[in-house]
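So that we are looking at the same thing, I have put the structure below in structure tokens.
For this depiction, one protein chain was excluded, whereas all remaining protein chains were kept in their positions.
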Amino acid sequence: MRRYSVFAIAREALRYHSGWERAWASPTPKASYDAIIIGAGGHGLATAYYLGKNHGITNVAVIEKGWLGGGNTGRNTTIIRSNYLQDPSAAIYEKARSLYETMSQDLNYNVMFSPRGVIMLAQTHHEVRGYLRTAHANALQGVETQFINAAKVKELVPIINIDGPRYPVLGGLWQPRGGTARHDAVAWGYARACSDMGMDIIQQCEVKGVRSEGGKVVGVETTKGYIGTKKLGIVVAGHSGQVADMAGFRLPVEAVALQALVSEPIKPCMDVVVMANTVHGYMSQSDKGEMVIGGGTDGFNNYTQRGSFHHIEETLRALVETFPMISRLKMLRQWGGIVDMTGDRSPLISKTPLGNCFINCGWGTGGFKAIPGSGWAMAELMAKGEPGPLAAAFSLDRFKEGRFIDESVAAGVAH
Amino acid sequence: MHNPVSALGGEMFEGFATIREVGPMGMITLRCKMDEKPLATTLKKLGFSLPDQRRISHGKDRSAGWMSPDELLLILPYADVAATMEGLASGLAKTHHLAADVSDARAMFRIEGEKADQVLAKLCPVDLKTLAPAELRRTRAAQVAAAFWAQDGGYTLVSFRSVAGYVMGILRHAAAKGAEI
Amino acid sequence: MSTRLQKGGRLIDRSTRAEFTFNGRRLIGHAGDTLASALLANDQMLVGRSFKYHRPRGIVAAGPEEPNALVNLGRADRLEPNQRATTTELYAGLEAASQNHWPSLDFDIGVVNNYLARFLPAGFYYKTFIHPRAAWKHLFEPIIRQSAGLGSAPKETDADRYEFVYAFCDVLIIGGGIAGLQAALTAGQAGKRVILLEQTAHWGGRAVVDGDTVENESAEEWVTSAVDALKTMENVTLRNRCMGAGVYDHGYVLANERLADHTPGDGRPKQRVWRIRAGHIISATGAIERPLSFAGNDIPGVMLAASVRDYVVNYAVSPGDRTVVVTNNDDAYLTAITLVEAGLSVPVVLDARAQADGPLPSRARALGIRVETGRGIASVKGGKRVTGVQICLQAGEGAVMEEIACDAVAMSGGWSPVVHLWSHCGGKLIWSETLSAFVPDSARPPLNHDGSAMVSCVGAAAGVYDPADIIAGTDSDGAATAIVPVWMMPQGAPIGLRSKMWLDYQNDVKVSDVQLAAREGYESVEHTKRYTTLGMATDQGKLSNINGLAVLSQALGAEIPQVGTTTFRPPYTPVTIGALAGEARGEIFQPLRRTPMHDWHDQNGAYWEPVGLWRRPYCYPRAGETHDQAVQREVINTREKLGLLDASTLGKIIVKGPDAGRFLDMLYTNMMSNLAVGKCRYGLMCNEQGFLSDDGVVARIDEDTWLCHTTSGGADRIHGWMEDWLQCEWWDWKVYTANVTEQYAQVAVVGPNARKLLEKIGGMDVSKEALPFMQWADGSLGGFPVRVYRISFSGELSYEIAIPASHGAAFWDMLHREGAEFGAMPYGTECLHVLRAEKGFIMIGDETDGTVTPLDLGLGWAVSKKKADFLGKRGMERTYLADPERWKLVGLETLDGSVLSDGAYAVAPGTNENGQRNTEGRVTSTYYSPTLKKGIAMGLIKNGPDRMGEVVELNKVDGGTVKARIVDAVFFDKEGEKGNA
Partner (left out) sequence: MLTLQCPYCGVQADETELSPGYEAHLKRFGPGSTPEEFESYMFARKNPKGVHFERWRHAYGCGKWFLAARDTNTLEVFGTYPAQSSAPPADLIAKIKQKRPDWEGYK
């Protein structure tokens, strides 16, 4: 693989960039692999990458129904944070966040991780207590956060209205090393690195069935024919239920629409990410200058990638109240994604009832921030057949036991 | 005995339509299956008539609104509530029902003027043109629950008492001069 | 230069002058002008700078597809960035300023990017700025952010107001051109309820500009009579200045009406958002002309051919004195003809096609216009303004045959139907080879709630351009409008030219960029879009998408339909965010629920705490008091004398019927059916998981009636929960419920003097004998009808008094008046919390967080072991919830008397597998107790109740720990003598 650098660009500029190679190959599938991952989103590609990098397994195919990175990886609001309350969540999100810090160098692909800081606003006394609890938990989890007062919030976010008549800002939970990244680049960077390791990323290839023998998976039927595998990872977010159905088991998951929008680009006016749970909205400014805005999910099963507009209105009125200056900006584009919500709104990285078949799903509204940690933990699970410490708590059997990983106390808006 | 006060003390607003908070008004929530025989006779005895689905029936100084298949809203002079509650208790003594005085849990507004319908059209996801005469529509006014019906050339709207100030606020906003549709 | 013509201008009123400013320069336009036409009339072709390279940008279009002419409009509390000049109606006093440059539009430092353009191809930032790691955050990103962005960020709160309106119709028609008007006439005459929307201020669309003939009339006459006819129909609603922004499922359409954009400050709402529910939607949204890709096609003065016509015909503005027309279709000849007929010069029409013999080319030739077929533009000359074009063979590689001086270029690459609204909800497209455009595939429409087709397209939006076909409703065969696609000019352009052919003017995406993306494997159209940012600018690719797609498909060697389009997402053009927030601002941002005593609290200095949609007094600070001091005063006063609490927000639900007892036994963890009439009992409710969800006191009113109190935040939720079970599971049970929360004001009269006050007021017997603890009675107090509950959440002698809400304020006043001699003082929620914590009472939301069971809280006494079933019983039996090692409720007292931090965790030795410090519990409530003059806390500690007297360590956020002893959670009056007094 030719490395990317400013020198490479200079060299190519002289010949009108005619010498750039393909970022990833477009192979036809082999008859069989050591491992197949269904889903070439961020989580699937990261799983493949760490299978190769951490476990030396490179005879891997990543099978994608559409185009790589085309699902929720490419349609989220790119927030990265790890200020979670519960230990298992904090562990995997903090692992992910720390991997994001070095991802550009690791992948030789600039994913534009921007550790600009994330504030979660406290606008009721109850929220203040909730975030103080998170701050105490984070202090023991090795997650750097602090509870800051309203004046400090205003200093970090001058455009915020901290004296709103309804929900004055009382403070906030500040994670200075949280931030954002360029979402597409994460998928592309992983894809390029996987391809470079000799893995096959097979796009436009839909899985139509899962074949098993003696309770163990042996391969998948696809629109490009049957492909054998020793291990199978299902990493398909909103469509997990469909693929699990092919593999013969049911998941504690519902697919619902989550919406987001961007404004037209304006000059820089906000340097950090702000999440306002009481009024349900969150906002950051992209490097292009767009205000990137997200809100809550619809409450009904939906596979259309379209949500109901009243949720957008609810989010916008909340944000106009919090950031009055956005009133005269314009909404440029709104869209939806299909997210898979589990019974406790925390993910699954788990063995399944089918042998050698593993599932990674249920990231709900917050999967982007987890991508590298999720891939790291899933790769370990697939390589060893048993979960490592990062994945252990996220098993399917927790629902039977009632062993929830419930973050709702810390994050009303679970993004 | 002290005088009851309505939520907003009769606040009024003149925009392209006139908004008035009215009351206090007597109101009783009556939960009962509509086909229970004693219901119609008891109501009749108390000056009400049983409304059809989604309708409000008007008597001399009182009305009965259909709220759901097993719920009526009786509207009557505030002073008559206690007697009517007693009448319901005795008339429906052997019938499974629940009657609750909700006079003080509600606020009532009148929206008047030629363009009164425009005020509601801005707040309620309801096709006013297809509303039947004497139709009582339960719905949403912006962010709160409301019920309304056409009456005396305008509309009467009922909301919860605690949000009366909010409802007045959205009605003012919708009826502001210059904001005619 | 561009200038105002002496004659013509169908939309302007020359008698009304409108003075406005651009970058501070005072200019004159006319009523009826757009900002763009007025700028052109003042020879202001240069209007901004592009996003990436900061290249000079001129007006290119005349409608919503404009990518370049974006201005900061207005100022201060009416500043609006990125306003399109082409759709901004001019008004006197308008202030506009160009964007994305420093220090000035004419001299922009950022243009250095242009000179470095070769080093900044598509996606360059993915390949560099990688090292050193810290540089991205501290150096590269800040520079990129400053360079990017377009308009200024407003700083002030919006001065304007907005509103919504709901509308319903059988047929919604979007687009007021010939096709839309005809559709409205047809539907209107058929008696349907019709709404017709037009985004501009004028009806008629293109036909009136182009002087078409419709049903043997001039288009202008036809449109006038059609609009007149529609206005007489009561079943038809016409709205102009109203843009159909988005089509959503089940016939829902969002439309944005600009009411006062052109009359700012006139008191009307600035905009109104229509929420329309339509039985069927007809998209008559026309078509948008495509640019041609030739080198230098972004230089100011290069415009769309039909837009040039718009300026001449509608506004009597000539974009240039000498305009070269370049085209691959007949339609652009009309521009040449229009210009010549207006007395302007057209040195040449360059037609990429080998032949051009249609009626319009013939007319052009007859006017003496030079027409060159098989030719194209090799390169446009000029910097901030076109100065000439170099002509080449379209079939060649760009060898210059001739150079012609001109100051404008009118280009036409054909037309793309506006299929946005068709596509928003999943309508599919097919590629028309004849039209070289995507058109709606009527066999695969978006579906309505009943599965029927939800949208249909008419007119140009469906690829039907001929008015005769539109009126007749026939599909045209397209022959008359057939074009030869020209995706690159010249066909064999070398890389040097391709890297100067702009596809996306705003985002600076060129033909070479798309080709690079394809070469690097970004083969999906979505990859290419995202890698190059093609079509991601404020025009969302209205001009660039199809051209980019064609370049991509050529680069991939695939057919255009195989490559497909990117997804069309709402809105059609950007919509003001304030408009989408509607009326919900300031006081009516959200409903504020007020108790009957709300105003009293406000007048008496309450510091508020939001509780759900209610607002409750947190405390009542007096002059010079901090909140903490106020709370301490309230606590001491209540413990020693008399406190009054507005408890009206507590939920009150009547449950009645022969099965009501049975029902409540299912709902609560403890027994309620055996509660005696006249008595009260504290009860707990769990969800099916077995986690505690609400608590409160239940009173048995009569044989088949119970009154259930819920938490303040829980009233609606619990009422809904009850109805859910009654309607969906136990529908044969005879139980009715009614939520009467708001019917009653409720006042807690608390403290040693509580009885004295009530006895003074008089009206009923409130003695210990007549009304013992945990009983209730109806009666009157001071002439008010009341229901009095002897219940206590403070450990003090306490009466909770319910009174009809309409008497609430008067009753509250009376208590204060009559209670003054007993030391009556109001207290707020924080005092309430301290009082209950001193007594070890749990608080839903503090001791519980959705993961805590009643057993965790030592409330096993309230969990029936006799009942076969109740909601949550099975859930609690699961292994994890039944684990004896769970954290359980205890009291915590710091060894040094200090107050523990809210949310502190009890640390245990060692770390877990993920390197996190082990924990063995956490603080759930912590306060300074003014009564005990030390810190008190409650917490959940592993095996806590078995570890009384042990010392645990609670962490601090800054790293240290505080030692605290495990104690009984009841800190005060352990025997409960005060409450029973």
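Per-chain residue numbering starts at 1, and chain names A, B and C are given in the order in which the chains are listed.
The rule is simple: contacts are C-beta pairs under 8 Å (C-beta built on N, C-alpha and C of every residue); 3 or more make two chains touch, one makes a residue touch a chain.
Predicted model only: the values in this text are computed from it and were never measured.
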Quiz item: Thinking of the complex as a whole, which visible chains are touched by the chain that is not shown?
Solution: A, B, C
Quiz item: Among the options C:Y53, C:Y248, C:Y522 or C:Y927, which residue touches the chain absent from this view?
Solution: C:Y248
Self-check item: Residue touching the undisplayed chain, where the options are C:N216, C:T232 or C:Q727
Solution: C:Q727
Practice problem: List the residues of chain B that touch the chain left out of this view. | Solution: 53-54, 67-69, 71, 125, 137-140, 145
Quiz item: Since one chain has been left out of the picture, which residues of chain C touch it in the full complex?
Solution: 248-252, 277, 447-451, 688-689, 720, 723-724, 727-729, 731, 868-869, 873-875, 877-879
Exercise. With the missing chain put back, which residues of chain A would touch it? List them for me.
Key: 239, 241-242, 250-255, 298-304, 308-310, 342-343, 399-400
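What we mean here is this: only the chains that are shown with their structure count from here on.
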Practice problem: Starting from the mean Cα coordinates of chain A and chain C, work out the distance between those two points in Å. | Solution: 22
Exercise. Calculate how many whole Å lie between the centre of chain B and the centre of chain C, each centre taken as the average of the chain's C-alpha atoms.
Key: 33
Exercise. Compute the distance, rounded to whole Å, between the mean C-alpha positions of chain A and chain B.
Key: 49
Quiz item: So which stretches of chain C touch two or more other chains?
Solution: 584, 587, 590, 592
Exercise. List, in ascending order, every residue of chain B touching at least 2 other chains.
Key: none
Self-check item: Residue numbers on chain A that touch chain C, as the complex places them
Solution: 4-6, 8-10, 12-13, 16-18, 20-26, 66-67, 69-70, 74, 87-88, 90-91, 101-102, 104-105, 108-110, 112-116, 123-126, 128-137, 139-142, 146-147, 159, 161, 165-167, 182, 184-185, 188-189, 203, 263-269, 278, 285, 287-289, 304, 306, 308-309, 312-313, 316-317, 319-321, 324-335, 389-390, 392, 398, 400-404, 406, 408-409
Quiz prompt | List of chain C residues in touch with chain B within their complex | solution = 161, 163-168, 193, 266-269, 272, 275, 277, 583-584, 587-588, 590-595, 613-614, 654, 656-658, 705, 734, 736-738, 740-744, 783-784, 804-807, 809-810
Quiz item: Hey, which residues of chain C end up touching chain A in the complex?
Solution: 51, 78-82, 118-119, 121, 124-131, 133, 136-137, 141, 144-146, 148-158, 160, 246, 248-249, 252, 254, 424-426, 495-496, 499, 512, 516, 519-524, 526-527, 530-531, 533, 538, 540, 567, 569-571, 574-578, 580-582, 584-587, 589-590, 592, 609-611, 618, 689-690, 830, 845-846, 849-851, 875, 878-881, 901-905, 907, 912-917, 919, 922, 955-959
